[in-house]
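Partial complex: the chains shown occupy the same locations as in the complete assembly.
Lettered A and B in written order, each chain numbered from 1.
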Amino acid sequence: MNIRPLGDRVVIKRLEAEEKTKSGIVLTGTAKERPQEATVVAVGPGGYVEGKDIKMEVKVGDKVLFSKYAGTEVKIDSEEYTILKQDDILAIVE
Amino acid sequence: MNIRPLGDRVVIKRLEAEEKTKSGIVLTGTAKERPQEATVVAVGPGGYVEGKDIKMEVKVGDKVLFSKYAGTEVKIDSEEYTILKQDDILAIVE
């Protein structure tokens, strides 16, 4: 089964707390808009989206930081994913 | 009887809970803006809509994920449909 995000949307899979410790990233506890680390699972085509020309800068497999409350959570084959706009991704972690 | 959505609007038919299980998609219970799976029933022509040039990326028959509270619900010939803007569709499910 497959998800193709539309426009400038991206599907990401949030990393578990264990993985976060391994990669050395610990997110601040003062929540409300605290970022989250995730892996990019699918990337929309970008292009002319709602009157703006969007070039996709992330690709499948990238580790990214994003704002926790951005986007919409979905469950596919019992796995949880988040669909959000690329602009809600803050940075790529390498 | 027929519905032709205007501009960048799309008419979708929400999948029933049973179908969702079959397709392997289970949506998260933490509602407020939880996505919904649906089938595209009719697609507007797109083009120059409210000052933006919109290219329609979905087509009739596509299975899509959308935000539950987006759009307007209508009943046609006792069937319930939702009319929403294409930008409220998150992804195509294949």
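Methods note: a residue touches a chain if its C-beta (ideal position, glycine included) is under 8 Å from a C-beta of that chain, and two chains touch if they have at least 3 such contacts.
Since we're looking at a predicted model, the values are computed, not measured.
Every protein chain here is a copy of the same sequence, 2 of them drawn, and the whole complex in this file adds up to 7 copies.
Simple rule for what comes next: only the chains that are shown with their structure count from here on.
Copies chain A and chain B of the same sequence differ by a rotation of 50 degrees once their CA atoms are superposed, given in steps of 5. Taking each chain's centre as the mean of its C-alpha atoms, chain A lies 22 Å from chain B. Touching chain B in their complex are the following residues of chain A: 1-7, 9, 11, 42, 44-45, 47-51, 72-78, 80, 83.
Residues 23-28, 30, 33-35, 51-55, 57-58, 65, 67, 86-87, 89-94 of chain B are the ones that touch chain A when the two sit in their complex.
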